[in-house]
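With one protein chain held back, the other chains of the complex are shown just where they sit.
Let's turn to subunit A:
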Amino acid sequence: MSDASTKGDAMRAGRPRPATPGVHLWVVQRVTAMLLGIAVVVHLVTIVTAVRGGLTAREILDRTQGNEAWLLFYVVFALAAGLHGAIGLRNIAAETIGLRGRGADLAWLGIGLLMAAFGIRAAIGLYA
């Protein structure tokens, strides 16, 4: 049986087509957007509260050092922001300079995870 007829049978049987990388990336983009929706509100409230009266290293570290809740928050935040940012850049690159394909998608995923790793490194620095 050829590939074409197998695919045809699958479609006739009502089975979903295999999802394209674009669909997966869209889902990741929206899930990270929802996480960021909460995280960015917390981040903005923290920023405008913390800058009142000036920022000091001690003030920041007093809040974050040894605090597992803030560490978990920043790790999730960094991971979501890294992936969300990279997928956004991937979409812009695809639309403006036509940079597409599986190789490009994997490269953007790598960039997103690298960005997240930088953020997680900073979060661990604030915790330790």
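The rule we apply is simple: a residue touches a chain if its C-beta (ideal position, glycine included) is under 8 Å from a C-beta of that chain, and two chains touch if they have at least 3 such contacts; residues count from 1.
One rule holds in what follows: contacts and distances are computed from a predicted model.
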Name under which UniProt lists the unshown chain, selected from "Succinate dehydrogenase cytochrome b556 subunit", "Putative permease", "Methanethiol oxidase" or "Mn2+/Fe2+ NRAMP family transporter": "Succinate dehydrogenase cytochrome b556 subunit"
Full-complex contact with the absent chain, from A:V23, A:V41 or A:L72: A:V41
Residues of subunit A in contact with the chain not shown: 30, 33-34, 36-37, 40-41, 43-44, 47-49, 51-52, 54-58, 60-61, 78, 81-82, 85-86, 88-89, 92, 115, 118-119, 121-122, 125-126
